[in-house]
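A protein chain is absent from this complex, but the other protein chains hold their places.
Chain naming follows the written order as A, B and C, and within any one chain the residues start at number 1.
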Amino acid sequence: MSSLPRIPRDRSDDYSEGAVAARQQLVREHTGSALEHVASYSLDPGTLPGNIENFLGVAQVPIGLAGPLLVDGEHARGEFYVPLATTEGTLVASYSRGMKLCAAAGGIRTTVVDDRMQRAPVFLFPSAREARDFGRWLTEHHDDVAAAAEATTRSGRLLDIQQFSAARMIYTRFNFATGDAAGQNMTGKATFAACAWIKQNYPGELNFYLEGQFATDKKSSMVNMLHTRGKRVVAEVTLPAALVEEQMHVSTDKLFRARLVGNLGGFMAGVNNNGLHSANGITALFIATGQDVANVAESSAAYGFSELLPNGDYYAAITLPSLIVATYGGGTGLATQRECLEVLGCYGTGGVLKLAEIIAATVLAGELSLGSAVVAEEWVQAHDDLGRNRP
Amino acid sequence: MSSLPRIPRDRSDDYSEGAVAARQQLVREHTGSALEHVASYSLDPGTLPGNIENFLGVAQVPIGLAGPLLVDGEHARGEFYVPLATTEGTLVASYSRGMKLCAAAGGIRTTVVDDRMQRAPVFLFPSAREARDFGRWLTEHHDDVAAAAEATTRSGRLLDIQQFSAARMIYTRFNFATGDAAGQNMTGKATFAACAWIKQNYPGELNFYLEGQFATDKKSSMVNMLHTRGKRVVAEVTLPAALVEEQMHVSTDKLFRARLVGNLGGFMAGVNNNGLHSANGITALFIATGQDVANVAESSAAYGFSELLPNGDYYAAITLPSLIVATYGGGTGLATQRECLEVLGCYGTGGVLKLAEIIAATVLAGELSLGSAVVAEEWVQAHDDLGRNRP
Amino acid sequence: MSSLPRIPRDRSDDYSEGAVAARQQLVREHTGSALEHVASYSLDPGTLPGNIENFLGVAQVPIGLAGPLLVDGEHARGEFYVPLATTEGTLVASYSRGMKLCAAAGGIRTTVVDDRMQRAPVFLFPSAREARDFGRWLTEHHDDVAAAAEATTRSGRLLDIQQFSAARMIYTRFNFATGDAAGQNMTGKATFAACAWIKQNYPGELNFYLEGQFATDKKSSMVNMLHTRGKRVVAEVTLPAALVEEQMHVSTDKLFRARLVGNLGGFMAGVNNNGLHSANGITALFIATGQDVANVAESSAAYGFSELLPNGDYYAAITLPSLIVATYGGGTGLATQRECLEVLGCYGTGGVLKLAEIIAATVLAGELSLGSAVVAEEWVQAHDDLGRNRP
Partner (left out) sequence: MSSLPRIPRDRSDDYSEGAVAARQQLVREHTGSALEHVASYSLDPGTLPGNIENFLGVAQVPIGLAGPLLVDGEHARGEFYVPLATTEGTLVASYSRGMKLCAAAGGIRTTVVDDRMQRAPVFLFPSAREARDFGRWLTEHHDDVAAAAEATTRSGRLLDIQQFSAARMIYTRFNFATGDAAGQNMTGKATFAACAWIKQNYPGELNFYLEGQFATDKKSSMVNMLHTRGKRVVAEVTLPAALVEEQMHVSTDKLFRARLVGNLGGFMAGVNNNGLHSANGITALFIATGQDVANVAESSAAYGFSELLPNGDYYAAITLPSLIVATYGGGTGLATQRECLEVLGCYGTGGVLKLAEIIAATVLAGELSLGSAVVAEEWVQAHDDLGRNRP
């Protein structure tokens, strides 16, 4: 392969028809791709600054409709059609099956139990003693630090600063409330301002990096699971034994035993999710609704918990401890993304907790569907019938 | 919200214009969404069976072009334009910046070091003693089990069966080579056949679930990181100190110290990735090229490793231990997805290791770009200039 | 083996000569053991109530003397002889070697950065919503809860209550300052009283277990490492390059590279300690000084951190995030245990932070000794010369 030309950019308007066409032309010339479909889109490239650079065209990701999903939330109340963007066969059908089951059981109860977004600077000192002393100083000057941080943002609010010490460092987590935005950029900017204030006012020697790997953005981590990143949401349902038998063709005690055994398996395997496949529903909803899909890394972390009740009914809960969602900013305002948020009645200001609840309910429905299928041994068959199982 | 109608399905052809329109009409009627853009697509719905159910339309995810990326791999050799589908501002620009840096250093060396896909049945017994004895029997009958598994597939091959015991269970991982497919369905079917053979031939009492949470599909886990799921790929580069100073405006020793401190932070935080943001590049490439994006959960796991060489040059490596990719099957054949694979010269049979190498190289470029920005304190500024930073 | 008699107990005084002799006689009769040495002890059995039941005799664990250890702490200042109780050959010699090295470098700087002990009740509710609301109520009633807890103890103080939610539970950590006692019993009693107050005063339905596995007593855990259990202590030293070369026969850059590679290894392996062998020094000191040796499980967790300074000198730090020690209560007042605490000048009130610093310094010395030996390939040889290497 010979040397490739640089990608052309138009400094006056890089989202103009010409700029985009120039890049498409470049790709067609130098690769085997015609870009027929990538170049076919209805969105207005003029809406893209701030979301993409070197715009070339679009990925068309098919959306299937699941539901109705019956949610008994504090923000999401009633029935919803759920748009899922995926290319994995059986996914939409399986989630729909779970939604039907849960609706028959009276719907899924959802609760947002926490909400916070982080940036996590680390501060470096000559020795542990200075580090510890800085930690105390930081606690004492919390109000000033918060003021410096909050001066950079209209809607963000500094909730608290966690400290974790090791060697001659203090790792922190600056926890913010961020409203309807996911808030990573907002917290980055606010924390940077806070650090600048600290640097200026701390009487001792001090260095810092704006990120000490405690955030932990786009990664799964124990600290995120313990202390929440984004929304912490719980979805719960109690399924009558007879209903499960009828719709899922398994008994609740078999379902429960499989969870028990699977829980130990997950613990041994060192999972970030002792449930089954939260990532499927979350990813499909993230792509559809314009979330930062890379956040699936942490958002798919989950705590599953089930109980077999004395009467044989089955209580199931899923807790998403680090679900990062927005209904404002990021990709939420783009053409199809906004429309999918509108399908859910979540677009714009005030929608984010509702969206979080719908996602958690969707995930729980999917857990129950797959969990039942594995026990009922219908699983391989389902993929064979609906999925591209071409060995 | 009143009760919503069931989603209409057309049993004769659920991907027909009429069937799709009926669903769109339903959504328009019952929600606030016009679905103008969701309903605008160039892909042929007739290609969708096996990829989506209840097809409604598409998500249009903007693609930006990064590169050229210079790869010195065993399968990917030379320069590539890299299509990244994302809505996160600065992402494409940042990856491009890293690619430029690495190209100036002679390119990124990539190596696929392992390749295997799992299904993980768990076997249950009356007590630990029977479980242990079954484990021995399974080892002794490996060839028969493999034959039963491989009878279900043209291209899959059973590499080995790992055993993990606890209480009265034997958890296993059936490890398969799966060619150019990601292979989850193939391994599911083959393992199910193997289990059927085992159930029929094992002389003792035995129960099993096809999945004991050791796979661990769509989850991050220690076992996947230790033992590979999908491709295990390493990308490496050695950056001259002067080059880093010139292009990234940081010294390599500052860069290195930040990694050192960040590494401890990540270890403390309990991350599945001691690098920075592999999920960004992987997700953007997964959406663009039709991968199962939910696999970002495990694919984004990473081991970063850097050394400051005696002459001040900077060795950086990223290891992706559980990168799940395909160039055949799944969403890879859909309209825009196939085109993006063609941009990379990876579509179809024989392309999968090349794709794995390109992804790993992309990730490494992104690590170096962000890592430098954090140290140079350019990071917040970059997001302010390019991203939707509207607090 | 025929059925064995019950172990005799003397309800009037089970620590009397007769009661002890009766048990020894039983063992001699029914097993092959003469108990000659077990029955030989100088301690007064009358001191044992509260420390042991069914007293039979003693284990004689040999103590070796290491040091002098030069400590530059806030509580431990100057030189110390360190009594190490162990049966592992080379251990005392190796720690002594490290102590000598560190003394030549000016001593080990130690800092206690945190101090807290936990009991961790979990509260259970009908659903997540009630759980969350209880969490808020608990925060609002903190002062009352603290008062109820502190009424049970002279020296304990409730620092804060951490909450971790999942499903319909609120897991908590009640964090106490416990003075010179390790404090597990004190916190148990105080937390129980707090829970009783909560149960009585909370207006809603509520169940609780006094321990929800978040303490996490006698276990290693991320939460203990992140949030401290017992003392969080850092020991640091900067070693001149020439000194390391002279005494340890390795260059500091080789030493550093081995740490770098070992760190990644530990991260991959999923360790609770990215150092080398903190458990050796801690266990030997715990046995000698009457600590609860089972706490080695969490106390041996460690964060190692090293830097190669621009001039080639070597900065090394060890952080013990969950070191559980006491100089009062438990086994600290027993015959040999008290004497060993006196050797360190730590017995009784006011000694606990001093002891924590001495332990951390000891651990660091051991890290540097073993770390050097592994790189210098002297390690196998040392064990062959000093240890019982009888293959």
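The criterion applied here is as follows: a contact is a pair of C-beta atoms (placed from the backbone, for glycine too) under 8 Å apart; a residue touches a chain by one contact, two chains touch by 3 or more.
On a predicted model such as this, the values are computed, not experimentally measured, just so you know.
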Chains still shown that are in contact with the chain withheld from the display: A, B, C
Among C:32, C:46, C:203 or C:310, the residue in touch with the chain that has been omitted: C:32
Touch criterion as defined above, residue of C:175, C:283, C:306 or C:362 at the omitted chain: C:283
Missing-partner contacts on subunit B, residue numbers: 74, 109, 111, 113-114, 127-129, 131-132, 135, 164-169, 222-223, 226, 232, 234, 236, 270, 303, 305, 317, 319, 321
For subunit A, residues in touch with the removed chain: 222, 225-226, 253, 257, 260, 263-264, 266-270, 274, 303, 305, 307, 310
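In this text, only the chains that are shown with their structure count from here on.
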Same-site or different-site touching of subunit A by its copy subunit B, using the half cut: same
Distance from the mean Cα position of subunit C to that of subunit A, given in whole angstrom: 39
Rounded Å distance between subunit A and subunit B, as computed from the means of their C-alpha atoms: 16
Overlap residues in subunit B, where contacts from two or more other chains coincide: 222, 263-264, 266, 268-270, 274
